[in-house]
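Rest of the complex left out; these chains stay put.
For clarity, chains are labelled A, B, C and D in written order, and residue numbers in each chain start from 1.
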């Protein structure tokens, strides 16, 4: 069974230590919520997990193996969702999704199915520039389903979503975990996911802010 | 490979749908060239003498302008993060994007360059030399420019010095490009110059994707 | 509200009725004009046969100026009254005008070689006409450069209005500065300096170009209107989709 | 406004050239009419002629191909520089005026003397404008 863990993680941003001595461990089928006040380092930790940032101290491991040993493999198994929705205004929703699927080179799942899951199948042929904020976010979430990644890293995924879409997201995440996937979510609001771990980030803020 | 082809296809499609890209680059090229007759006076002989130089400078500027936002859109809408997180090597991704970009902006420049030669009174052989040197040279410019574009994405992190380093890197290409055309017009053998141009292009092909990828990683930190 | 909804439909009906007529008139005029120009009109006393380029060049040059004026007027109207149809008229004119400009430049250049001994010189008339081409291109580029079509339309209209200063400059450049290009032969205070046998085919061609422009204008405006309708449907689709999902 | 220095003008008139002192190595263009009877093809491809605006005339020497429309009494623009009062041209362009007519009509006009009259008018206009 896959495991994803970090030990003794510390991160420096703009000359400040954001968190230090942070440990976590996650097993297949589990979801973890990152909580904490503004500036506590939720987004930072997610980018660290994705490999976009390197930790100042500590190490991330996949099945006990440091991910630094196989960064390509790590990138191959994760899907990241950040603050932006990378939906090109001149490509249709389906074209946007198809591109991301082709890029990963993974067996291409059904684009229509993914759109359907988030209630926007009827928008498949509509160019991105006509989509509202919430609709763009749904396209971005549909990308997760197509990616087939086992590790989802999601930064405030429910921004701009209405109730119905938020419910669809909850279901999708639950299904992903049930199928043996993992998810890490940074959030300010209660998502109502069943059986999640919580990581409160303010606990790791160093008392002395300067290194 | 399939992933890289997908990037090229997407970027070409974006350029096509957004339209005008190629047209505008060419328009700038012609406009920038046009400035010189006003600047130095519409003296046909003089224009013919500086024609190659002017054409090259204009091409350089056009390519600089067009490249400036090579990664910008993808950076701003978060696509770049996802590209960097894809299993493909970032160097390959840079190359694919530069390739698509060259097809939509570099190539039209080259196609338009005979027009410049006409406007500037450069003769037929000079024109041929201009096209050939631009063909080799614009690839170099695109590659070096990609490094600059990547650096300016993360310029907040003190990239001033580095981006200043990129501009001078254009100079050798220019010197040999203009030199080739001048040699051809004057009837001298120009192969040495062309070889140098090609050598620079190969060097850029080897180094630039790597440097640009490093700069992009920094920008995404 | 009512105005905006009604006008386009009325316009569509008008366009559908008028365009076949315009097409017919254009075909007749251009055929007659070309025939007269090539076979009936006499050669010039100095240029001999190469004068026949005139029948293509001069109307194209006139149209390049006329289309720009029309485009700027439509753009100005669109800005003042916020009338979508006026925007469409300006938008529809731009590529046609650019094509006429290009034609005037190309035929002028072709004519210049035998006449002057040079394809191209940087005199005020030729340069200002080239700048006109760039104004057209700028209009087209600006119009399509935004995700929001209304923003593009208004920015482009602003440019068109500002650029109108070029028209008198082009027209009078040959009088204000010494140029290689000749002064006006037809549209001059003291009457034409072209022999009637040459003037008549020239004018027929000019009228033919104009009806051609009107024809293309109607067709293109109809297309733009349809595009706008499709866009509106798309937006509705987005909206109803949302409502269904709600 | 004196447009002389401004680069908008394509050519200068002979009057300007004789009245103003252009630096000897400055390339300029002179435009006007080829003076009647001044063309002298002194062998080879070198021609000498005078460009006039009816007030002043400038002698020109040119080696090379002339445009088809080059003829006495016709408009012309020569590019080169002044050397000891002689304009050494290295490019000669023909300048066409605004008159178009069939050959027969022009012959008829010439006979009636009207043609010369028109030429004078035009030349006067050209020189007047430059001042």
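One rule holds for everything that comes next: contacts are C-beta pairs under 8 Å (C-beta built on N, C-alpha and C of every residue); 3 or more make two chains touch, one makes a residue touch a chain.
On a predicted model such as this, the values are computed, not experimentally measured, just so you know.
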| item | value |
| --- | --- |
| Whole-assembly formula, with each chain kind represented once in the display | A x2, B x2, C x1, D x1 |
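In the analysis below, only the chains that are shown with their structure count from here on.
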| item | value |
| --- | --- |
| Selected interface, A-C versus C-D, where C-beta contact pairs are more numerous | C-D |
| Centre-of-Cα separation between chain D and chain B, whole angstrom | 45 |
| Whole-Å gap separating chain A and chain C, where each centre is the average of the chain's CA atoms | 54 |
| Euclidean distance of C-alpha centroids - chain B vs chain C, Å | 34 |
| Of all residues in chain A, the ones touching two or more other chains | none |
| Junction residues of chain C - those touching two or more other chains | 118, 121-123 |
| In the complex with chain C, residue positions of chain D that touch it | 3, 8-13, 31, 65-69, 71, 74, 77, 92-107, 126, 129-130 |
| Chain A residues touching chain C - in the complex, by the definition given at the top | 89, 119-120, 122-123, 126-127, 129-132, 135, 162, 164-165 |
| Chain B partner contacts - residues on chain A that touch it in the complex | 50-53, 72, 75-76, 78, 80, 82-88, 90-91, 95, 99-100, 102-105 |
